[in-house]
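Let's turn to subunit A:
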Amino acid sequence: MSWEPVITALEIVLFPGFLFIFCYALFCEWVDRRIFARLQNRYGPLYTGWKGILQPLADFIKLLAKEDITPGAADKAGFTATPILFLTIPMTLMFLVPVLGPRAIAAFEGDLIVVFFMTTLINLVVFIGAWSATNRFTVVGGMRSALQMLSYEIPLGLAALGPAVLAKTLCISDIAQWEVEAWKSFLAHPTPLGVVTAVVLAFGFALFTLGELAELEKIPFDIPEAETEIVAGWHTEYSGKKLALIRLGMDVELIFGASLMTALFLGGPSGPWPIPPAVWFIVKTLLCVVLISTLRALFARFRIDQVVRWMWKYYVPLAVVYMIAIQALAVVI
Partner candidate 1 sequence: MSVPEDHLKVVEDLKKAVGAENVLEWSIPRERRIFVRVKTEKLRDSVRHLRDVGFKHVSTISGVDTGDGIDVVYHLARGGVSLALKVRTDYEGKLPTISDIIPGAVLYEREVHDLFGVVFENHPDLSRLILPDDWPEGVYPLLKKWKIEDLRRRLMGSG
Partner candidate 2 sequence: MGEEFLVPIGPQHPALKEPENFMLTVDGEYVVDVRARIGYNHRGIEKAMEDRTYIQNLYIVERVCGICSDSHMTCYVQCVEEAMDLEIPERAEYIRVIVAELERIHSHLLWLGVAAHEIGFDTLFFYIWRDREVVMDLLELISGNRVNYAMPTIGGVRRDITPEMEKELRKGLKILYERTEYYKQICLNEKTILQRAVGVGILTPRQAVELCAVGPTLRASGIKSDVRADDPYIAYDRIPFEVVTYDWCDVAARVMVRIDEVLEAIKMIEYCLDHMPRGPIRVKVPVMMKVPEGEVVSRVEAPRGELIHYLVSRGGIKPYRYKIRSPTLGNIPAVCEMLKGGYIADVPIVLAAIDPCFSCTDRIVFYDVGKDKRWVWTHEQLRRYGIEFYKRNRGEVR
């Protein structure tokens, strides 16, 4: 009998599968809240567990126990499906990024395209959920979410395609792998071309981070759920278990965003030998989470029209310039 299927099953369920994603998402929420609080000269979660580390879990459990209200005028199917899809989509995507070793559990050629497709789907789900709740605030929030997606989706895709073009593959695991190889050869024989490539990729990383901020609806792009304007935006009407799923979904999206940044630009879970790849993965993604929470402490919120205008005026052209540079590099290499 082969142990292969058993190990795969364990990987899917325990590590780096569902259990790990669940725990790590909550952990990252805690890190995010702590860092955000410290930047603002306050404590953040403090009492639940060691320095409040269990606070996100406690919030999750508390929400599960709360009354779950579906508005009378809401479209039941859409309203119920949204939180489930909102959590499961990023969770599925987590299987496409390498965590435990050089290859992800479900890696295949072209999974980068699937990732784009699915992240767009998340926005669609948000829009449907917002629309089916029929609340004025959710409708406005849903529309804002869709509008915002139109402005950041293309440059975000371009930024992610950069390393893919250089690595000549559309598999996330392979891109990460290529990056590691490239770094190794660069360190062995430094060339001017290598420096240029690194600079261009660093620029791509900046573009991608900006896009991720918008994707994750973090300040300054938290427009679809701008608290002071439209209450909680598209998830205003959600409560109880559904809200718990949505919040968990957001956390999973956060770590998915961070691990995508890691895989595409930071070489995935690889690192110098004595430390296992899983640890490297955690270190790198945590760095990305810290980066995101620092950035969101630095800005005021944009207005939706400003975002659309600003994105098309600066962000898209920058992404195009970046893509041209990448193409040139690809030809030279």
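How were these picked? Simply put, all candidates are chains of the complex that A comes from, given by their letters.
For the reader, a short list of remarks on this structure follows.
In this section, contacts are C-beta pairs under 8 Å (C-beta built on N, C-alpha and C of every residue); 3 or more make two chains touch, one makes a residue touch a chain; residues count from 1.
The structure presented is a predicted model; accordingly, all values stated were derived computationally and were not measured.
Looking at 1 or 2, the chain of this complex that touches subunit A is the one numbered 2. Looking at the complex, you find that subunit A touches candidate 2 at residues 39-42, 71-73, 136-137, 140, 219-220, 222-223, 226-231, 297-306.
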